[in-house]
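Omission of a single protein chain aside, the complex is shown with its protein chains in their original locations.
By written order: A, B and C. Residues from 1 in each chain.
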Amino acid sequence: MKKFINHPDAVVREALIGLSAAHPDLRVDLDGPYAARADAPRAGKVALVSGGGSGHEPMHAGFVGLGMLDAACPGEVFTSPVPDQIVAASRAVDGGAGVVHIVKNYTGDVMNFQLAADLLGDGGIEVQTVLVNDDVAVEDSTWTAGRRGTGATMLVEKIAGALAETGAGAAAVAAMGTRVNEASGSFAVALTACTTPAAGRPGFELPEDEMEVGVGIHGEPGRRREQLLPARDIAAMSLEAIMAAKPVASGEDVIVLMNGLGGTPLIELYLLYGEVAGMLEAAGVRIARNLVGDYVTSLDMAGMSLTVCRADAEMLRLWDAPVRTPALRWGV
Amino acid sequence: MKKFINHPDAVVREALIGLSAAHPDLRVDLDGPYAARADAPRAGKVALVSGGGSGHEPMHAGFVGLGMLDAACPGEVFTSPVPDQIVAASRAVDGGAGVVHIVKNYTGDVMNFQLAADLLGDGGIEVQTVLVNDDVAVEDSTWTAGRRGTGATMLVEKIAGALAETGAGAAAVAAMGTRVNEASGSFAVALTACTTPAAGRPGFELPEDEMEVGVGIHGEPGRRREQLLPARDIAAMSLEAIMAAKPVASGEDVIVLMNGLGGTPLIELYLLYGEVAGMLEAAGVRIARNLVGDYVTSLDMAGMSLTVCRADAEMLRLWDAPVRTPALRWGV
Amino acid sequence: MDASQARAWLYAVADSIAGQADHLTQLDAAIGDSDHGVNMNRGFTAVRAALDGAPADGVRGVFTLAGSTLVSRVGGASGPLFGSALRALGKALPEQGDADTAALAAGLRAGLEAVCKLGGAVPGDKTIVDAYAPAVDAFEQAARAHSGDRDGGLAAAARAAADAAQQGMRDTIPLQARRGRASYLGERSVGHQDPGATSTWLIFQALADTVTTRRP
Partner (left out) sequence: MDASQARAWLYAVADSIAGQADHLTQLDAAIGDSDHGVNMNRGFTAVRAALDGAPADGVRGVFTLAGSTLVSRVGGASGPLFGSALRALGKALPEQGDADTAALAAGLRAGLEAVCKLGGAVPGDKTIVDAYAPAVDAFEQAARAHSGDRDGGLAAAARAAADAAQQGMRDTIPLQARRGRASYLGERSVGHQDPGATSTWLIFQALADTVTTRRP
């Protein structure tokens, strides 16, 4: 394993020390641990709290700040945070207008956030939860763990965060988050496995001419293994899977996130984006907004995820609202 | 070779198609090829033109826009652009106030930009050139090709770009660029080689327990190969090399760029940044501004480069000035 | 079971998990995210430290402390699940003093119910439940059958539970996962042993070893 670390056990903590040093706008509590807006709590503003395993940087701590999250709880690498830290973060940023948890649909995340919400409720802090489950590679079934939360998480955080900034109530903020999630579909393809600091070796071996199709963001194998295809076919396969699950009609607006999983050069993401843009244009779909880059990653995995969100005018307006976080910033 | 591409020969062109689709603020000329601000030329504004081999994304096209570059010329992967495209880009953005070329110190870049400047001069467009050579791993000698231009390039582009936006003349803009370059030192360490689309295999083989020290941004081997060290020691080694070549006194301000070479997870860059920040603090040096992320890359190389720029008040003011480009944006 | 036996069991689990951490992580690499051994080891290391620092309370206190520690320190799926199981086990035991084998059986069943309620899994989903459920059944049966033993049937029940857990663990191999991370793999989850079920077996195995060794 080749990583810029000191010791596998210290990675999350030491990275938080760096995050804290780099961003004076954040208040990083190393004991929680959590990262919060330095100006939180803001009286009367709904507090958005997210979290999940580390290894997906910049998500989530990179999205803490004006117009997005009030706090993020980083768990160990690929391990959901524990209830205590979610409780501590939520208490630290609660401005009395309620707390919204943004939770990716993984068994661990759901249970830990649920336990935290129960504890917070006992303490008189009402929690609304937005469950993100955009990954269309997995079938949506109540009989299984269901779809994973992946790329759409950052769209939910941006748009719900912008709404919270306007003074909207917790129920409205949570409803907006849920709307964004429902409007979004994602699909991911990996060319390599990733290596967690603790495991020290790649999660799987993938031959030179094969790819994992339908992967998540935790280095797990995908739904199936296939012969490596040209970028054009990978883009088409991903877009088709998304459109089948979350249809977008000709004439409608979308936000597209062409996301790198950590080890993919930006030049390849732009190339893929060009393919996707061409296909959507041919389908009469208008890409109203887009992001190309590493936003929701899986450590050093070479791979990409595509997220398409059918966006209405309100979502676009909120998307354009000012945001100032370590990883997303505009309008301010 | 596992990449999201269609054909090795088409990578640069197809990525530019994606860049163009993603950023309506850019005007991408696929024949140049070059990427220019859509609102260029701006009468009376000095035009900043940069360029270099592709494979360093987001540099340079990701830095085209308000407050930074007017145009960027992407060459083939790791190959400097040709004079014709530099001439075409310079002509396209020349607003009559002169053109400043920002050139990284590589034999190919220097010669091609020189030939372009000669041709532009013949056509009546005066060109000022800022040569960037910040990489302290290489000795500075007039008897060799000298130091490479690496991470400091983006600092030069940001700060000179902000000055150009104020209406300053070409000589002043170029002088500022040169000042930033002289105030900057960089040092890079790689854990893996990178693979160019054309070559199809890694430039070198590196055992599991070794690293290349003093690498550039073109996948070439470094100055020496060493036993892999903890992040703390790598940070210390890099900082010491920079400080020896470009001393910073206690009490002075610096801008720090903790840059990923393409295949390094952000969590590791933050961890490294934390180490550097601690060492600079101990030395009494104040990190006035910082960037942590992938800004000047080497395709999929797992590696990091550290750049430290001793910044005066004017540089910091220009650093803070609004910038709106695909890869760097604030204040607007 | 008295408090010192309860502690000895949890220490034995901590040892066993530490020794098997790499193996558990590798099982998780095949159908999950390569962290199960790391998670369990972090958790039981914390349990050990918590017990080291805690007063020698009754069995109830030992198990609720261990459960709370897992919930607070592990995260992921396994933290809340094993943590809630131990907490429920503790809460089902007498407020003071020791627990007889029947009480322990009831406590183990309460733990299983907590896992099922929190995680929503049923037998056959390829989870902890597939080792835990048969283990509890076997424990109850053997406890009844051996209630006349000198130790109230504890050793026999623990041995039966460990064997059943092992069988349940092995039986997860052909299953297609319907809960947890492995479910994302669909058919590709078939043919792999579930990491959480494996930890469950280690826990019951440690119980059997503890109460057997300590039988005078």
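Rule of thumb we're sticking to: a contact is a pair of C-beta atoms (placed from the backbone, for glycine too) under 8 Å apart; a residue touches a chain by one contact, two chains touch by 3 or more.
Model, not experiment: these values are computed from the prediction.
**Student:** List the shown chains that the missing chain touches in the full complex.
**Tutor:** Within the full complex, the chain left out of view touches B.
**Student:** If the hidden chain were put back, which of B:Ala145, B:Ala171, B:Ala244 or B:Val332 would touch it?
**Tutor:** Only one of B:Ala145, B:Ala171, B:Ala244 or B:Val332 touches the chain omitted from view, namely B:Ala145.
**Student:** For the chain not shown, which residue from B:Leu30, B:Ala171, B:Ala198 or B:Ala244 touches it across the whole complex?
**Tutor:** Residue touching the absent chain, from the options given: B:Ala198.
**Student:** From the list B:Phe4, B:Tyr34, B:Phe63 or B:Tyr106, pick the residue that touches the absent chain.
**Tutor:** B:Tyr106
**Student:** Among B:Gly62, B:Gly219, B:Gly293 or B:Pro326, which residue is in contact with the omitted chain in the full complex?
**Tutor:** Checking each option in B:Gly62, B:Gly219, B:Gly293 or B:Pro326, the one touching the absent chain turns out to be B:Gly219.
**Student:** Tell me which stretches of chain B touch the chain missing from the display.
**Tutor:** Those residues of chain B that touch the unshown chain are 53, 75-84, 106-108, 111-112, 115, 137-139, 143-145, 148, 196, 198-199, 203-204, 216, 218-221, 223-224.
We take it that only the chains that are shown with their structure count from here on.
**Student:** Starting from the mean Cα coordinates of chain A and chain C, work out the distance between those two points in Å.
**Tutor:** Here chain A and chain C have centroids separated by 33 Å.
**Student:** If you look at chain A, which of its residues touch at least two other chains?
**Tutor:** 77
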